[in-house]
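A single protein chain has been omitted from the complex, and every remaining protein chain is retained in its original position.
Residue numbering begins at 1 within each chain, and the chains themselves are lettered A and B in the order written.
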Amino acid sequence: MRQIARSLFSRVENLPIISPHGHVDAAVIEQNLAFPDPAALLVTPDHYVTRLIHTSGVPLDQLGLGSSAAGSRRIWHEFCKAWPLFEGTASGYWIRQEFEHVFGIREEPAVETADQTYDAISAKLAEPGFRPRELFKEFNIEVLATTDDPLDSLDSHAALAADGAFAARVLPTFRPDAYLNIGHPQWQTNVERLLGAVPGSSGYAGYLAALAERRRYFVERGAVSADHGVHTPATLKLDDAEAGRIFERARAGKASAEDREVFEAHMLYQMARMSVEDGLVMTIHPGSYRNHHDPTFEAFGPDAGHDIPFAVNYTEAIRPLLQDFGTAKDFHLVLFTLDETVFSRELAPLAGFYPSVYVGAPWWFLDAPDAMLRFRSAVTETAGFSRSSGFIDDTRAFCSIPARHDTSRRIESAFLARLVAEHRISEERAHELILDIVDSSPRRVFKL
Amino acid sequence: MRQIARSLFSRVENLPIISPHGHVDAAVIEQNLAFPDPAALLVTPDHYVTRLIHTSGVPLDQLGLGSSAAGSRRIWHEFCKAWPLFEGTASGYWIRQEFEHVFGIREEPAVETADQTYDAISAKLAEPGFRPRELFKEFNIEVLATTDDPLDSLDSHAALAADGAFAARVLPTFRPDAYLNIGHPQWQTNVERLLGAVPGSSGYAGYLAALAERRRYFVERGAVSADHGVHTPATLKLDDAEAGRIFERARAGKASAEDREVFEAHMLYQMARMSVEDGLVMTIHPGSYRNHHDPTFEAFGPDAGHDIPFAVNYTEAIRPLLQDFGTAKDFHLVLFTLDETVFSRELAPLAGFYPSVYVGAPWWFLDAPDAMLRFRSAVTETAGFSRSSGFIDDTRAFCSIPARHDTSRRIESAFLARLVAEHRISEERAHELILDIVDSSPRRVFKL
Partner (left out) sequence: MRQIARSLFSRVENLPIISPHGHVDAAVIEQNLAFPDPAALLVTPDHYVTRLIHTSGVPLDQLGLGSSAAGSRRIWHEFCKAWPLFEGTASGYWIRQEFEHVFGIREEPAVETADQTYDAISAKLAEPGFRPRELFKEFNIEVLATTDDPLDSLDSHAALAADGAFAARVLPTFRPDAYLNIGHPQWQTNVERLLGAVPGSSGYAGYLAALAERRRYFVERGAVSADHGVHTPATLKLDDAEAGRIFERARAGKASAEDREVFEAHMLYQMARMSVEDGLVMTIHPGSYRNHHDPTFEAFGPDAGHDIPFAVNYTEAIRPLLQDFGTAKDFHLVLFTLDETVFSRELAPLAGFYPSVYVGAPWWFLDAPDAMLRFRSAVTETAGFSRSSGFIDDTRAFCSIPARHDTSRRIESAFLARLVAEHRISEERAHELILDIVDSSPRRVFKL
């Protein structure tokens, strides 16, 4: 089985990386500044890492979060001390690979060698070959999608596209949550800014038109998808008058809790309608209780490691949207989940009927070897291989991108190898499938 | 491990097929007409197959559904073209086996050989040996239960039973959903027909009596079970007066949504009561959102591949029924689920206490190798092997029956082989268990 897996893996090991959804900042690539130091690169901005160190009792400000004055070397020491916590975790696998493959350090992080590894990585980061664009080439990234505010100028993307010396594609992604969800603290401000940015738009109709206009702007600048981070995947079609009344109540700061729920569901439906029109692939990421611990949120803001998943139901929630757009021509809808139970129960059956629906790759906490294998086992028997999204790294940790794709390719190879060994698919067909999964699927699903 | 599995499998490979729940039409067996053509046999009527082809953008009417004029050969071409979608799916495994074992075709479906395979299968279907009764014998089916309307005359069953040349048992199953669920579009019509069919019955009491009378009719004609397809497994005991009032509101077309819910739960309870009295094994199939996509339902009717599972809770829902009948003598209640989470959490503990409760075999989307192994792993440590139903093929695709039972027997052998290899059961005991699982369990649970 391992031998079959190795043979399959060798077919895709060196293929270019296609990353159709992630959180790297385009400006970092464009400006091509050296990364400041090991902690600022590998620890502080990665909430997968800081959260686990935090469990051992280290306050987040000692890891550089918030208005912290913690020195970079000090943070690195904390990280090295906490390294044993990472055994068996996805982050542990990635960091070990980054150490070895990006920085050429073969030993693992350890408190005894913290200064050495800090200095070694610092020295590398100062080299020209470790600038973002050089790493980009080194990592063999062909396509990288970023995640962007609807009013972003996308100037960095334009500059990169115009740069003849930079061959890869860095694509923006339209992410309108803070303009759709009335409950978002910036919603009112954002809506006024949006209406102000698109000449002639006013009221609810203008709001929809302005969103469509900004989507058009993104499409022009290469966007292929619109991403939606929602509490639940509820969808709903309100009539215009009703939607308009809620919109105005919300602008006046008078929306009720029910208004918020209903309007978010309605706007998710509207985004599907616009995707059918403008062709942007629609991706939905529900089911995370954001900022679970108020005191931590107040001190450090969002993305501090305490977004906690909860049970999700897609079947009923997504139905109003699929009624009207589920079989719409060229509409692509990628559904993600942090609740593994929906893979076999809901997502595989939905993707096994609706031509628009694709099962999103195992995401976030599920982006790890065992969880990936559970995912394939859960969806394949119902939906086959053609209905999943291809790997999504979803990362803001730039240097972890190769490790993540590498892990995914190994696991897909291992899964196929098992089916070959069990005489469930032929080895020849497995070789076609691994290519399709790693390379063709993301291109096809994300219209690249 | 594989060697142990092979040895276990060899014990049961050639045992007769016991199929206590499925959807083959008794008239097909009785009339023994030749199957018309490959598409009408293997594609159009199998919503497992058409749904996956549909995901690739082929409209269902091009697959023969509805009032389609699509030619059989054209449909077969679509199927062959879509064949790669089936890699790794349960349907893919079955069809490959049918090709080889039923039709002697060793190559897989492929667009290049579509005409050849079409012609080859057509030729076989014209042979006398490929008539339903001859295949029935060839497949070594000892018992086949059908699923029937409560007012069905069961004439085909009677004719088969009376036919000395046909040795197998074809048993009817009482399936009263459309007479119990007020929300069913035919409920009013059905109830009037039911009351009309049973002389002297009127009102709610007459309705119950008429249902009991039809059950008696089924029992007389060999039925061993009554099957219930419900949205949720909610059960409830209303008093007669209250139930009667809802019944009359519903007959007058004035039932509320709450009436519908309460009455369906009450009637599920009543069906259990009748099962205790007349001995019909009660099977419950909940948790599927039927006809998820309205436009498809309007065009093609039910069973078109868009029934989508959702989360189910048995523990509280089934409690009113189990309070009164859970320990009733000789009552058998088989609980199915499409929501795998209830296997370890609810069904195994329920079946591990109540003498009446059996865990239904993994059903529908879960009727596939990995899902079957997850099922055994989830229930065995709590409930052992004696509390599950035995394999249920639940199919309307007659030619897939041997492949499905074959898969199940292989997987049960593989599961037992793992336990032997891990020194958790003895090999000797595994040989007894495989016989019990494949042969004795379904006979015992379904009172055959």
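What to note about this one:
Note that in this section a contact is a pair of C-beta atoms (placed from the backbone, for glycine too) under 8 Å apart; a residue touches a chain by one contact, two chains touch by 3 or more.
None of the values given here were measured: they were computed from a predicted structure.
From the set A:93, A:207 or A:269, the residue in touch with the chain omitted from the display is A:93, counting the whole complex. Across A:239, A:294 or A:428, the residue that sits in touch with the chain not pictured is A:294. Considering the full assembly, A:340 is the residue among A:98, A:177, A:213 or A:340 that touches the omitted chain. Within the whole complex, the absent chain has one touching residue among A:95, A:366 or A:392, and that is A:366. Interface with the hidden chain, as seen from chain A, comprises residues 51-52, 54-57, 84-90, 92-93, 289, 292-296, 305-311, 338-341, 365-366, 368-371, 374. Listed by residue number, the positions of chain B touching the unshown chain are 311, 313, 315-316, 319, 322-323, 326-327, 341, 344-346, 348-355, 377-378, 380-387, 419, 422, 424-425, 429, 433.
Quick note on the criterion: only the chains that are shown with their structure count from here on.
Averaging Cα coordinates per chain places chain A and chain B 40 Å apart.
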